[in-house]
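Just one protein chain is left out here, and the rest sit where they should.
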Amino acid sequence: MTSPPHRGHLVRLADLPDERLEDVLELARRYRAGARRRELEGRSVGLLFFRQSLRTRTSFEVALNQLGGHAVQLSVGSDFWELESRAGGVMDGTAPEHVRDAAAVLSSYVDALAIRPAQRGQSWDVDRRDEGIRTWAEHSTVPVINMESALWHPLQGLADLMTLRDSLGEVRGRELAIVWTPSPNAQGPAVVHTVLHAALRTGMRVRLSHPAGYDLDQGVLDDARTLGAARGGTLEFMRDPKDAVAGAHVVYARSWSSLSSYGQPTLAATRVASTRGWLVDEALMRLGNEARLMHPMPVRRNLEVTDEVLDGPRSLIYAQAENRLHTQKGLLTLLLREPG
Amino acid sequence: MTSPPHRGHLVRLADLPDERLEDVLELARRYRAGARRRELEGRSVGLLFFRQSLRTRTSFEVALNQLGGHAVQLSVGSDFWELESRAGGVMDGTAPEHVRDAAAVLSSYVDALAIRPAQRGQSWDVDRRDEGIRTWAEHSTVPVINMESALWHPLQGLADLMTLRDSLGEVRGRELAIVWTPSPNAQGPAVVHTVLHAALRTGMRVRLSHPAGYDLDQGVLDDARTLGAARGGTLEFMRDPKDAVAGAHVVYARSWSSLSSYGQPTLAATRVASTRGWLVDEALMRLGNEARLMHPMPVRRNLEVTDEVLDGPRSLIYAQAENRLHTQKGLLTLLLREPG
Partner (left out) sequence: MTSPPHRGHLVRLADLPDERLEDVLELARRYRAGARRRELEGRSVGLLFFRQSLRTRTSFEVALNQLGGHAVQLSVGSDFWELESRAGGVMDGTAPEHVRDAAAVLSSYVDALAIRPAQRGQSWDVDRRDEGIRTWAEHSTVPVINMESALWHPLQGLADLMTLRDSLGEVRGRELAIVWTPSPNAQGPAVVHTVLHAALRTGMRVRLSHPAGYDLDQGVLDDARTLGAARGGTLEFMRDPKDAVAGAHVVYARSWSSLSSYGQPTLAATRVASTRGWLVDEALMRLGNEARLMHPMPVRRNLEVTDEVLDGPRSLIYAQAENRLHTQKGLLTLLLREPG
């Protein structure tokens, strides 16, 4: 009686083949240039937030509305409850409903499900499996869109690619420095994983710099090298951010938490306290090649990046954020418009 | 200066006369078959949740949107506050506003109010009066729709009737077994009260089975027998679920809390712990007459009903949930479309 799961999910950017990715970006440019379409009238997307969101929530809802569609906002705790994800067990615990049932039922109400899953935050080996998004994808009969899981943030990746193209024109062969920044409440590495793969997929030369103990996920790094080899991109690691930024066309600043002290808050705090010299300032930026600054926000001013750089003429942070809206409109149009 | 309360409320399924009930179901079938109408454009319904909801919240909002209308979601605590319902008192307590004022004001903003009231959960004699929905109905000048009160869940009842008709064709004279199932956080009997009345109203032969101490509301049972007598339906109680299911065309499984230990959590927990043998499995289902399974969800898998039955060929649970959308569209069209 159950329908097969949908095949058009967007869990990671790699789920979009090159041609389809270009279609999204092309549509996004047309929307930004003023194209107005109402072809999603009567169509709904369920937005399930297991964690807070400002940019994603707002830009996604507005994207849908500008296209004539509708976002149903659902927040765990206030609007729904803990869900069971293990198969076959006796559900005598606290979760009153199984993901497979919630996914099947919601699939009969809405035309897509966009999900920001919870992260248990205790073991990276567990969280990196991304079960919080993959179980939804497995059971939904409508497309599932990842609004930032432990591993990936494809919606940010789309906006970042559009911003890189806008600023650099052809990106192939251009140099991108990804630089770690400090934050007392750093999020996971999903954004950085995504921009890393996006850059290597499009043939950029990437230099990565972060303090000891902040290595990205090993599987993601391995895949990144493979991807770079296939597409002509390169990846180098530099201990000193100055070396990473030297000659770069774009500096992508972002804080992320340590995976090696994942689930160990005391160790993580000690690690953060011992980081010095990771503030992105004009002195660092001047080492680049007329380097632009990117950051996915929220940004801690003067701790991650100085006001001078953030508000300076080569800051792309607001364009990046605005492109979230346009690229999501492109994506939603392709995913949801009716055939014919 | 105050307008008279509206007469078109839907507090219980009995508020819909037969002819109007048929209109709702007929419209629901047309919507399911693909009919698209945008006749509720510019019309709004306020959805007031004093308790959480996933299915109702989503299906109701999507139903409105597909018809061109709009749902205003309001959750007590985050969006509004405790309301006073006693008449004539000096409001020097914690509630800053009276239901009559909130109802009058919201009636001037929206075209209907859908409400899931809170339940105090201390005395069934008090909660069975359904004041949490009746005071709104008394003071609203627009239609009030019950989204599950202590006694009734008419929206689930509409979907259940549609599902029964779809599966059985003519329901008169067919046999329905309503079987209690265990759950650590069972809800009240509103859904079971509603399907019981709906089945008797349409002339079904109902057999009810539950453990000692889980009797339904006495007033509802009395009315059910009267209703059955008038419409040709019958109601029997069977202590053993096997006897209830024997020969049944449909098994309706559902957990509900004990009214005799209402407001006494320790006693209630003891009672649940002493229930054994109430899992709906294939062995039980085989006693029926090619019996279909219904359950309003959320369902605790392998505690209430086995995976095998829930995912088997005669499970109607996802159809039931989907019919929430179609029947609510039918209801909203009838309630809200402008005359002429």
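Read from first to last, the chains carry the letters A and B; within each, the first residue is number 1.
Throughout what follows, contacts are C-beta pairs under 8 Å (C-beta built on N, C-alpha and C of every residue); 3 or more make two chains touch, one makes a residue touch a chain.
Only a predicted model underlies this, so the values are computations on that prediction, with no experimental measurement involved.
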item: Contacting the left-out chain in the complete assembly, out of A:A246, A:L303 or A:L334; value: A:L303
item: Candidate in contact with the missing chain, chosen from B:R12, B:R55 or B:H98; value: B:H98
item: Subunit A, residues in touch with the chain not shown (by the definition above); value: 36, 38, 52-55, 57-59, 61-62, 65-66, 68, 73, 75, 77-78, 183-185, 297-303, 307, 311-313, 315, 317-318, 321-322, 325
item: In subunit B, positions touching the absent partner; value: 1-2, 41-42, 44, 46, 70, 72-74, 78-81, 84, 88-94, 96-98, 101-102, 104-106, 108-110
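By definition in this document, only the chains that are shown with their structure count from here on.
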item: Interchain centroid distance [CA atoms averaged], subunit A/subunit B, Å; value: 40
